[in-house]
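Here the complex is missing one protein chain, while the rest keep their positions.
Which chain is which? They are A, B, C and D, in the order written, and residues in each are numbered from 1.
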Amino acid sequence: MGFLTLDHIYYSYPGQGSTVKDVTWQIEEGEFHCLLGKSGCGKTTLLKLAAGLLKPDKGKVYWQEVEVSKPSSQVGYVFQSPTLLEWKTVFDNILLPISLKRKPNSRELDYGETLLELMGIISQKDKYPTELSGGQQSRVAIARSLIQRPSMLFLDEPFAAVDAITREELQDDLLKLCQLQKTTVIFITHDITEAVYLSDHVAIMSGGQIVHDYKVNLPQERGFKMRYDTYFNELCLKIRQSFSGVSS
Amino acid sequence: MGFLTLDHIYYSYPGQGSTVKDVTWQIEEGEFHCLLGKSGCGKTTLLKLAAGLLKPDKGKVYWQEVEVSKPSSQVGYVFQSPTLLEWKTVFDNILLPISLKRKPNSRELDYGETLLELMGIISQKDKYPTELSGGQQSRVAIARSLIQRPSMLFLDEPFAAVDAITREELQDDLLKLCQLQKTTVIFITHDITEAVYLSDHVAIMSGGQIVHDYKVNLPQERGFKMRYDTYFNELCLKIRQSFSGVSS
Amino acid sequence: AAKDKDAAGSKQIEEVKVASWSQPITEQTNLLAGEEKSFYKENGIKVNFIPGAGGGDAIKNILTGAADIAFTDPGSLYFALDKGEKLRVIYNIYPQNVFNVVSLTEKNITKPEDLKGKKIGVYSHSSGTRQNLLLLLHQAGLSEKDVTIVETGLLNFAPLMQGQVDATAATDTGLETGKQKGLSDVNVIEVKDYLNIPSDVFVVTEKTYQEKKDLLISFLKGYQQSAQWMIDNPQEAASLAVKLAIDGKDVNSNLKIIDLRNSSSLSSDPKDKTLGALDPEVLQKGADIYQGLGLIENKLDMPQAVIQDLIPKK
Amino acid sequence: MKKVEYYSMLLLLLMLIGWELIAGPMSELVLPAPAAVFIELWNGLSSGYFLPHILRTITEIVLGLSIGCTMGFILGVLMGEIDFLRKLLFPYVIASQAVPKLALAPLFILWFGFGMTSKVVITALICFFPLLENTLTAIQYTDPNKKDLFYILGATRLQTLIHLKIPAGLPAILAGFRVSVVLAVVGAVVGEFIGGSEGLGALIIASQGMMDTPLMFAVLILLTLMGMLLYLGVNLIEGLFLKTYMKGRNK
Partner (left out) sequence: MKKVEYYSMLLLLLMLIGWELIAGPMSELVLPAPAAVFIELWNGLSSGYFLPHILRTITEIVLGLSIGCTMGFILGVLMGEIDFLRKLLFPYVIASQAVPKLALAPLFILWFGFGMTSKVVITALICFFPLLENTLTAIQYTDPNKKDLFYILGATRLQTLIHLKIPAGLPAILAGFRVSVVLAVVGAVVGEFIGGSEGLGALIIASQGMMDTPLMFAVLILLTLMGMLLYLGVNLIEGLFLKTYMKGRNK
């Protein structure tokens, strides 16, 4: 059994048909999985199920062989909307996961600043969330999810509000960080190139089911050049086609 | 003078340095302008200034040769976050611009449904915003901005939360609609390809200024094929380079 | 009934607004029985009862013109006269002082002197219980400083029985009700044994007195008849009170209260059998004591404020 | 649901037993035993003795509440919208609340008569403040993004108010309404303390005069029941109108 296992999961919102239907998904430790799919196909719902935020109607979620009943604090989660606390500064928002439990120590404060630096928002440190641009807000949310060095990361379109250049920088930073800390990641995105560039596996979701799961055979160490690699582009095209095939 | 003119505009948020600095921008009737720039460079602020949501500290905004003092109801605006009313259904949210003034007539109701159809969310018509996925919410906001057939559209990253396939469909639909109704558009996006595909002009913003303004010389009638056109890709590359050049 | 109405119409029924110090209560059944009995109708008037919360309210209600006649206590009258209001006393409702000071027998308080150093309850600082307590203390050469006065609200016997106060100032009807509710073994000091100033009087403004003399005469006629009726028919009054008075739930207690009020309606002077007769001297004495106590500032001229000639003589 | 009702009953029973124990050694004058109170309540209800008083008080509450809440809501909206008005009027609003109504009895009687009007006015005065304060606050804390939306839609101030600020502030406004509704009961009773000859408040005064404490407690129970019914009524309204707000509430 894997690090995180979804076993024949079903879920439906009250008064609605099944949103997630019979999903079985296995994620090994340290793997980077991307989840692609059309808007409204159930990606966010599946991610919440995997993280224990929603309880499946049928089926079970296992986390290191133990059935998940409530989210573990080992987990980082970036919601699709930034979800920051308006009454705390950016820095306090980032430290929230720690300050909930105790006063952050100087090492943690330093790490917070490092993350802000990485996210390119160190100059916004003492601002309040309402004073940030959309993309800055999402980056605060990402930094917050990383502050506890979680062993598992759930990211729901984290880079959607960020420009192309910054996005590529963030992708590289995220990859490095995850490889360093052996973080297991599930990453939802709408950008096929991003998915291929980042992940070991790309899952395609449609109508509440995982319809394809591609393995990405690229060297661990990614780089800008790789984006022009033939294998890379062929895989992107393949995914794109299976994607539109599914859509019709 | 143009349809919409920004004349040496300055703006700074209280207690902050200038966010928008000396921007002069001219937009002619029926043109489609894209605005690109790094996250936090001031795009949203500039859009709000252009729409009359913010008052410039210095400089003036003219709309059909008249100085803008308050937003005209001729305008459609999509905010960076969907900003829907949680206590109204999707359909009522879309009709809001009309129902503020009077009871929508059957023609408008029909048009509302057409827009929902176009956005691919007709099946969500009677749901409430909190019951929608992120991408569905943004599409509701887009439909709402179109319901009054505005002569001017301001779109702030409208497709950021939408998947690649749906996005391309929406791009084509939007273009068709705007060409049909001769709508003037300012469109903020982080996707360079999207910018080139959609617009007549691509403006690059950096540090609160418009640093480049590219004219896109592509036939009015866009199509899927065009994305593989050499001129198209060269322009994308050029923009990308000027973009990263700016960033360093 | 239709005939009655016609008769009344031809006689021109006039309305008299009487502001009371209380809600419509059993002891005022004769005032409330205008519909059931004919005392007022026969005199061409109709009584409109205006409730209040204390004698002060009653006087304020005539000062504002909300009422014609105030059913109030001498204390409130003194205060208002002291403030320079032009008021006239026209009828002595209860010539007998009905206030008393009640204590449990075990406390051995039998005369005003015994109250020294004790904690004594009153209804409220604005009520007649307090003023009459002060009068009583004054008669014994004591003042407010020699005792502790606390407000206990209308249920003033409760703290007495619970031992929170040594004595409580009350009225005869209050004491009677308390006894019915299980108060026993008490010593009672009656204020009237020391200073018998009236308990309640009818008061009007100078203006009303000047302008509505006839109306007042008719009203007093009616009231006198009604008081006589209540003295003669306590049983009937007690049954009527069930309907008319807000506190008239129980006929037997009504009867007891009515009996008490009937006896306090009679003058202690055996020569004067006229109901409502006023004694300016007693009122003057009361005023002087009030002044002595520092409750009022000015020396009042009570004989000048008292109007005797409106009271119907038999 | 069932469980709550069960424990509710249990708690009630415990309270009654506690009451009985405290009341046992005490004179009925101070604290009557529950049995005596319930007999009184039953008798008063079945004989129809309470009926006119209940009706009177309910009428006063309903009228006072309607007037007070309408005023409170409108004034709250105006003071929330117009800074100038808020600063101008707030001393008088506070004065209307901090001044004990009992002290102004003769003025109320003078201006509004000793009939029902003065009681209705007092009730209205007492219950208008919580609604005003909550409306005022709710209206000021509207999501600025949504305000931007309405601004760009060219909505007038009134339209923004009706379609945005009020619906968005409804939960807070209703909290104020619940407070108002309960205070209205006290308001009507206090109004009746001031020279009322009908109504439950007048009955309390009369029962005190008669030293009939069981009767007084029976009336207090009636008042509590009234308060509860009104409160539940507001909750019912909330349930009907705020279905959508509720949707996100329970996990």
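As a convention for this text, a residue touches a chain if its C-beta (ideal position, glycine included) is under 8 Å from a C-beta of that chain, and two chains touch if they have at least 3 such contacts.
Here the structure is a predicted model, which is why all the values come from computation and not from measurement.
Just so you know, the chain we are not showing touches A, C, D across the whole complex.
Listed residues C:98, C:155, C:227 or C:311: the one in touch with the omitted chain is C:155.
Taking the complete complex into account, D:99 is the one of D:17, D:99 or D:236 that touches the chain left out. Residue D:140 is the one among D:43, D:59 or D:140 that touches the chain missing from this view.
If you put the missing chain back, the residues of chain C touching it would be 54, 56, 59-60, 63-64, 76, 79-80, 83-85, 124-127, 130-131, 149-153, 155, 158-159, 162, 164, 295. Seen across the whole complex, the unshown chain contacts chain D at 3-4, 7-8, 11, 15, 29-31, 83-84, 87-88, 90-92, 94-95, 97-100, 102-103, 106-107, 110, 129-130, 133-134, 136-138, 140-141, 143-144, 147, 151, 171-172, 174-176, 178-179, 182-183, 185-186, 189-190, 193, 201, 204, 208, 216, 220, 223-224, 226-228, 231, 245, 248-249, 251. Summarising the interface, chain A meets the missing chain with residues 48, 51-53, 70-73, 75, 77, 79, 81, 83, 85-87, 96-97, 100-101, 128, 130-131.
Criterion: only the chains that are shown with their structure count from here on.
Between chain A and chain C, the least number of touch steps comes to 3. Averaging Cα coordinates per chain places chain A and chain B 27 Å apart. Note on chain placement: the centre of chain A and the centre of chain D lie 50 Å apart, centres being C-alpha means. In whole angstrom, the spacing between the mean C-alpha positions of chain B and chain C is 84. Residue numbers of chain A whose C-beta contacts span two or more other chains: none are found. Judged by the touch criterion defined above, the protein chains link up one after another in an open path, with no loop closing it. Listed by label, the pairs of touching chains are A-B, B-D, C-D.
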